[in-house]
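Below is one structure. I have some questions about it.
The complex is shown incomplete by one protein chain, all other protein chains being positioned as in the whole.
Showing subunit A:
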Amino acid sequence: MIDFQTVFSDITPVPQNEGKEPPVCSIAYAPEFIEAYDYLRALLRKDERSNRALDLTTLCLKLNPANYTVWHYRRMILVELGGGGIDDAAITKDLDFADDLGGTNPKNYQLWYHRRALLEIRFKNATEENGIDAAKKELKYVDRILEDDSKNYHAWSHRQWIIRTMNNSDLWKSEIEYSHTKIKDDPRNNSAWSQRWFATHRGQVASFAGLGTFISCDELRKKGVILSSELADEEAHYALCGAEIDPYNESPWRYLIGVLMEQWRCAQRENNSHEISKAVELITNNISNIKELKHSLKDNPPLKEGAAPCVSLMSALVDLLELFVENEELLKEASNLCKELAEVDTVRRKYWRKRDANVMNII
């Protein structure tokens, strides 16, 4: 607590100006909130960057950790007190402060941004080795958060930022392992599947629509923007194994389709017969694998209730079958699946009818 009368005896507090009319959505602040923020406004107006100002931001952030203005002000003060930068000890101290404010499940943007802003400085100032150590330490912190909430969006995003920023081969590899651990814990943790994609692609973006100039598939594979043929095979296999554990789990199916579509689209775009036949082979293989799984589900229903139609599996099949726009037999198969899906996946019946109409249109 701050003894305002003593510490800020030279400061006239500035009340909140809520406009000329009675405010709407006003908050009946506690007296200690009003006092702290009145002084904060006074210091902000002077732009005073001092130790007592830092203490005041500590208090104000404890009262409301979502006040981005106070966080910004705090960073300015830290830079000023550090003589134009923030030294490592101060960074450690403030990371702990942000951690304390967040509790076990931090979900506010400001806390995570504060970490990024501080670590950016730490990473920039560190030697390569120290930087990797600092990154690993922060990854451990994030892991602790994910232990508590395995799908915390900010935490996963923060992990990605750390690894992308360090861009270190070991970290990329260990992140694939990490995602595997999380997928094993819960194969329905879609954040972990998403992280696997990030790690296998080393954070590179293969948005085909966005790639301005034409780059060949080979080139994209060399850069790691799209998976190599071998890796695509492996990842498709990995996804299918995940689907076998629980075929009603959407996550591995969409990962599988993602891997296959990436190869397919690159080949299509290049219009190179070698690339196309490679992609056709990959997809044909996977179609037969999926069909095999479909039959085994029919023969040995995993659910007590009997052979419940597996929507995720059927959807994946449709996505693959309809790629073969010149093969009427496969298209008819896709169309039949759409018709069946419209019956069993009733919440999406309109969607499946549309899909069916599109397939019929190609035929």
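Definition applied: a contact is a pair of C-beta atoms (placed from the backbone, for glycine too) under 8 Å apart; a residue touches a chain by one contact, two chains touch by 3 or more; residues count from 1.
Definition applied: contacts and distances are computed from a predicted model.
Enquirer: Out of "Prenyltransferase alpha-alpha toroid domain-containing protein", "Protein stunted isoform X1", "Origin of replication complex subunit 3" or "ESCRT-III subunit protein", flag the one the UniProt entry gives for the chain missing from this complex.
Expert: "Prenyltransferase alpha-alpha toroid domain-containing protein"
Enquirer: Would you indicate which residue among A:50, A:204, A:284 or A:327 is in contact with the undisplayed chain?
Expert: Here the residue in touch with the unshown chain is A:204.
Enquirer: Consider the whole complex, including the chain that is not shown, and state which of A:58, A:92, A:125 or A:157 touches that chain.
Expert: Answer from the full complex: A:157 touches the omitted chain.
Enquirer: Of the residues in subunit A, which ones touch the absent chain?
Expert: Touching the chain left out of view, subunit A contributes residues 14, 16-30, 33, 41, 44, 63-64, 66-69, 72, 75, 109, 112-113, 116-117, 150-151, 153, 156-157, 160, 164, 167, 185-191, 194-195, 197-198, 201, 203-205, 207, 209-213, 215, 223, 225, 245-251, 254-255, 257-259, 261-262, 302-303, 308, 315, 319, 345-351, 353-354, 357-358, 360-361.
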